[in-house]
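Removed from the display is one protein chain of the complex; every other protein chain stays in position.
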Amino acid sequence: MKKNKMIERAIHGVFLILGLLTVGCVLLITVYLVISGIPAITEIGFFDFLFGTQWASTAEEPEYGILPFILTSVYGTAGAILIGVPVGFFAAVYLSKLANPKVKAFMEGAVSLLAGIPSVVYGLVGMLVLVPAVREIFDIPDGASLFSAIIVLAIMILPSIIKVSMTALEAVPKEYEDASLALGATPVETYFRVSVPAAKSGIAAAVVLGVGRAIGEAMAVMMVSGNAPNMPSLFQSVRFLTTAVASEMSYSSGLQQQALFSIALVLFLFIMLINATLNFFLKKEKD
Amino acid sequence: MLNRRRKAYIGIMKAAMYISTGLTAALVIFLVAYVFIKGIPNITWELLSTKPSYISGRIGILPDVVNTLYIVLATLVFVIPLGVGAAIYLTEYAKNKKLVGVIEYAAETLSGIPSIIYGLVGMLFFCQFLGFKTSLLAGSLTLVIMNLPTVMRTTQESLKTVPQSYRDGAFGLGAGKWRVIRTVVLPGCVDGVITGCILSIGRILGESAALLFTAGFAHALNGVLEGLTSPGASLTVALYVYAKEEGEFGVAFAIAAILMILTLLINFSATLVSRYFAKKREL
Partner (left out) sequence: MSDIMTAKDLNLWYDQTQALKNVNITIPEKSITAFIGPSGCGKSTFLKTLNRMNDLIPTVKITGEVCYNGQNIYDSSVDVNELRREIGMVFQKPNPFPMSIYDNIAYGPRTHGIKSKVKLDEIVEQSLRDAAIWDEVKDRLKKNALGMSGGQQQRLCIARALAVKPKILLMDEPTSALDPISTSRIEELAIELKKNYTIVIVTHNMQQAVRISDNTAFFLLGELIEYGETEKLFSQPIDKRTEDYITGRFG
């Protein structure tokens, strides 16, 4: 009997460790990023690092200002949201409320596919279709620019926006819609004036999720944004926080590499903020 | 009759909905068609069955296929027991609600972290700190952390469908907790594990940023035994390298087409499986 109890206890312990694994991983990531990210910031100087507008890591007198990356990430994400959210939102209303079942089933499959396509494939198609097209249409020397990145990001966040908004819209009680129709509102008026406001936390969560996706995307953006550390401008080659880390990591060392870790830390802080916002909206949606 | 303002509102909203849905559909169809048209003609047996050689100027993606396979298998081997264990802890053992909240919040946080950050931490922790160097193993372990929340969540979902009465019945017969878990709870995990596997495979196949600095981009064909400890590019990383660094767009599109086919297959099986499980639950 005693032996049995010991075994049970041991097994309980094993499962406890497994259960705490996710917490451990989050701690591991946080600790590593903080420990490896702080030194460069203190050496370069907090303000010079965050608000410096020059990034010249391989120059003789290197400069490590990451404001261009921060602004590019913010503008790029904002642009992607500006384009992706309306498209995703209207598609979600249509699919959850008006589409006939066949169209809905087809589109759900299409949206899942969009979500599953690897980001390098987006990057590849963007490189060969979008970038030349942008160059032609806007008559600029190189199409690899913030604008191209915004378009690719807008497409990549579409599936999250559509799926999460659809779930929220489908959860709106039919009673609300009946009440509106009984007052003489048409179906379309009902969906936009009653169903959408009733699903607003869920739709907000969809937008925040989109923000997270857009700000964290690296590979696709790297392939279409040109990758020069300029201050952001729509039709210029730019570098994002993510691509700043990715593009120099393989050959960097010393302070340059430490600065890359610091960039990752900044990105991580952005993401944690977004996660907290997301959680806030998801909780509200549940109530 | 509706007044003009209402008619205009309805018209505008309808137009916005049709345009948005149409745009989304057109986008998907274009992407699939374009990648297939550009990629499929480039998929040859030679490409699939050889490794690249600078001497003959030939490009083969066999090493990348093998590496991808290794990464998928190695990741699943680790992530499934860990994810299932975590889920069992949450549904069967954990009594402290706060702790459950913390664990679930951690899982959500993990699924929100961008892959480039996983890549960086994977490099620092697995490659440097644990000394695995740049290798498929280090890449796989990085992906284990990324996919842990997925497997945990799908397993949790499937455990919710195991009726409490089964557990009570087993306890009533005098079974200990561990025995109940082995006989009642674990069989209930199967659905979740299968769904989790499919979703994880999809994510692993599509992942690139997290592998770049952990598994590297070598195209060498390794022996079976030293495979895991050698560096190597996955299909996605190979695509990136061929497109961005070497300008070999034919090969890049061939890989893109292969990835697209795999994505379609995975989505298809995910739908089939979820439909099958839904039906099974109804019975």
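Going by the order they are written in, the chains are A and B; count residues from 1 in each one.
Going forward, a contact is a pair of C-beta atoms (placed from the backbone, for glycine too) under 8 Å apart; a residue touches a chain by one contact, two chains touch by 3 or more.
Please read all numbers here as calculations on a predicted model, not as lab measurements.
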item	value
Chains in view touching the one left out	A, B
Touch with the omitted chain, as defined above, among A:L181, A:L255 or A:M272	A:L181
Contact residue for the chain not shown (choose from A:A198, A:L234 or A:M272)	A:A198
Where the unshown chain meets chain A, residue by residue	173, 175-176, 178-186, 189, 193-194, 197-198
Sites on chain B contacted by the missing partner chain, in the whole complex	1-3, 5-6
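One rule holds in what follows: only the chains that are shown with their structure count from here on.
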item	value
Chain B-facing residues of chain A, complex	4, 7-8, 11-12, 14-16, 18-23, 25-26, 28-29, 32-33, 36, 86-91, 93-95, 98-99, 103, 106-107, 109-114, 116-121, 123-125, 127-129, 155, 158, 162, 186, 188-189, 192, 212, 215-219, 222-223, 242, 245-246, 249-250, 260-261, 264, 267-268, 271-272, 274-275, 278-279
Chain B residues within the chain A interface of the complex	2, 6, 9-10, 13-14, 16-21, 23-25, 27-29, 31-32, 34-35, 82, 85-86, 88-90, 92-94, 102-103, 105-110, 112-121, 123-125, 145, 148-149, 152, 176-178, 202, 205-209, 212-213, 236-237, 239-240, 243-244, 249, 252-253, 256, 259-260, 263-264, 266-267, 270-271
